[in-house]
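Note that this complex is displayed minus one protein chain, with the remaining chains in position.
Chains: A and B, in written order; residue numbering restarts at 1 for each.
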Amino acid sequence: MKRFLLLSLALVPFLAACSAGATAAPSAPPAPSATSSTPPTKLTVGLGYIPSVQFAPFYLAQQAGYYAAAGLDVTFENKIDPDLITLVGQGSVDIGIADGTSVIPAVSQGIPVRYVATIYAKFPNIVFTKASSGIHSAADLRGKKIGTPGKYGSSWIMLQALLGSAGLTTSDVNVQLYPDYGQAAALAQGAIDAATGFVNNEPVQLGLAGVSTTVLTVDNVVPLPGNGLIAGVATIAAKHDALARFIAATLRAMTEITADPQRGLAASAAIVPDLGKDPTTQLAILTATIGTWSDAYTAAHGLGAIDPTAWQKTVAFMASMAGSPISGPAPAVSQLVDASLLAP
Amino acid sequence: MDATATIDTADRSGHRAGPAIPPAALQAIDVSFSYPPSDGRTTNPPVLEQLSLTVRPGEFVALVGANGSGKSTLLRLLAGLLPPTAGRIEVGGERLTAPDRRIGLVFQEPRLLPWRSVIDNVAFPLELAGWPIAGRRARAREMLDLVGLEGVDDERPHRLSGGMRQRAAIARALALEPGILLLDEPFSALDALTRERFNVALQEIWRQTGTSVVLVTHSIAEAIFLADQVLVLARAAAGIVGRIEIPFARPRLLGELDAADVSGLAATVRELLEIDDGGAR
Partner (left out) sequence: MSVDRSAIGGPAARRSGRGAVLAVVAGAALLVGWKLLTVIGGYPPFVLPPPELVAARFVGAWADGTMLPHTVTTLEEVLLGFTVGASAALVVGYALARSTLIEEAFSPYLVAAQATPILALAPLIALWFGSGILSKVVICSLIVFFPVAISTMVGVRSVDGQLLELCRALRASRRQILIRVEVPGALPSIFGGLRVGVTLAVVGAIIGEWAGGDTGLGVLINLARGSLFDTPLLFATLATIAIVGVSLYVLVVVIEGRLVGDRD
């Protein structure tokens, strides 16, 4: 059976290519209810490497029984991004949360995944500096020392996009590597002028420590897609309705947490006890996270909506980058995104 | 018998060994020895007690004794490798306190350095003594000629038979032209036929170099064939129980020794050895 599944998986890219161009009409989503005669559908859900309060929607939906009510038996797994995308592509993990910019090179390498729902409508990777540094825009970064974990990944793409908006490249700045993710500490000590990070992490931590920061975002420069839910093409076909109900339950939890963040905190602490230990910090992180869940597009089209124009612009940008991670011809948006699991 | 023949030391290297044969070559005077105690024991029993012997210049002396009689220990004392617990060793009238260049030593095993060629092994003492390369190869070649090793200069020792390796070891011991050559059961690892040939070869080498020789052996026949004087050691600490002069003329040939004389001497030696055996017969 596994052999058949793997073989069919190998065939899927061919089938997908054949049907490229034909946009699938989104089917009417089933109501989130379970019939008592059928057993719940098992779903393996991949979350980020370290359990974090930013996954509060998932924890709340699990703990409040939204997944169960939707006829789903959800198990969480913690995986790092590269592994997660491969596992989702293989079908070993049904659905997971991954960075949007990683999907593009993955699909260009033939990994059959689709971005099915937006979680972070605003791109979470940012450049942050001390408020006192005098750096207020991308142009002010010229010649400055900028700390980053490495010259790859979503932070690197974001940095190039940001610098590009001021006509700069990475050779116009002094990049310092912090593979141990110590760039925030280095900034606090004045060893560097600016650093890359996540909008709901380093600036929040520094703020709690009394260091106010300026944050430069890339959303108005290149609309890079932030973290969202991805699923394998075969899984979408096989478990379409279950996945749609999963997404609906998760979005419902997001709405409720936006109105009442404490519910998110309580649910996170219930599922991952360590997250209950420092409520002040965790609340600050969660608040910053909530701030990324919506933007103008989701306000108009609903939470979780995917903006195809943003994806188009992003593909064009990444294809134009020096050392572009896209292999071969740039993928079409229909190869990257599948909105059929969202409510219309 | 002519025991004072020397080899021509006309020298091609610029080094001339001094008069290689000191007067009154080698003496042990009232020598006692016990091994130093390892932890926990206060003393070890003596291996040798108040033993004296004299080797005259150019003389060939054989030390015969069973295992455990202390003959190898005595040889090491004579070589300066062990310090006497009491008494002293003298070379040419001077007290010996450490290994000396006037003494060449041949062990029971060839002890050649396996990573060096035969000729580099024979040249090893010369190298340690600071001889220049050309000189030491020439001298080593001479010594290999002397012991009858042809055509194996650049071979590694493991390619040689046991007998050839022992010849090389003898050549090495003679490289610095010592006045005294000490051999510790050098042929005991060889088969009986090879051993006889080596006995003849050793006699020839001795005649050509004129060194004083002390040969430790457990073979009575070998001792009688080679030596001017046979010293018999009994069990440890019992000392030298007999000194037998071997009167046969030189050069001695294997087949020519009078059988009756030889067996008579051999019987005497055996008697001396068995005296300390508890007399069981």
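Following the convention adopted for this analysis, contacts are C-beta pairs under 8 Å (C-beta built on N, C-alpha and C of every residue); 3 or more make two chains touch, one makes a residue touch a chain.
Keep in mind it's a predicted model, so treat the numbers as computed, not measured.
Put simply, the missing chain touches A, B once the whole complex is considered. Here the missing chain is touched by one residue of A:V45, A:I111, A:A244 or A:A269, and it is A:I111. If you put the hidden chain back, the residue from B:V152, B:V230 or B:I246 that touches it is B:V152. For the chain missing from the display, the contacting residue among B:P37, B:P83 or B:P99 is B:P99, taking the whole complex into account. For the chain left out of this panel, the touching residue among A:P39, A:P179 or A:P329 is A:P179. Note that of B:R56, B:R111 or B:R250, the residue touching the chain absent from this view is B:R111.
Residue positions on subunit B in contact with the hidden chain: 79, 81, 98-101, 105, 107, 109, 111, 113-116, 124-125, 127-128, 148-152, 155-156, 158-161, 164, in rising order. Residue-level contact of subunit A with the missing chain is found at 3, 6-7, 9-10, 13, 80-82, 85-86, 89-90, 102, 105-106, 108-112, 150-153, 156, 177-180, 182, 325, 327.
Please note the rule applied: only the chains that are shown with their structure count from here on.
Mean C-alpha positions place subunit A and subunit B at a centre distance of 89 Å.
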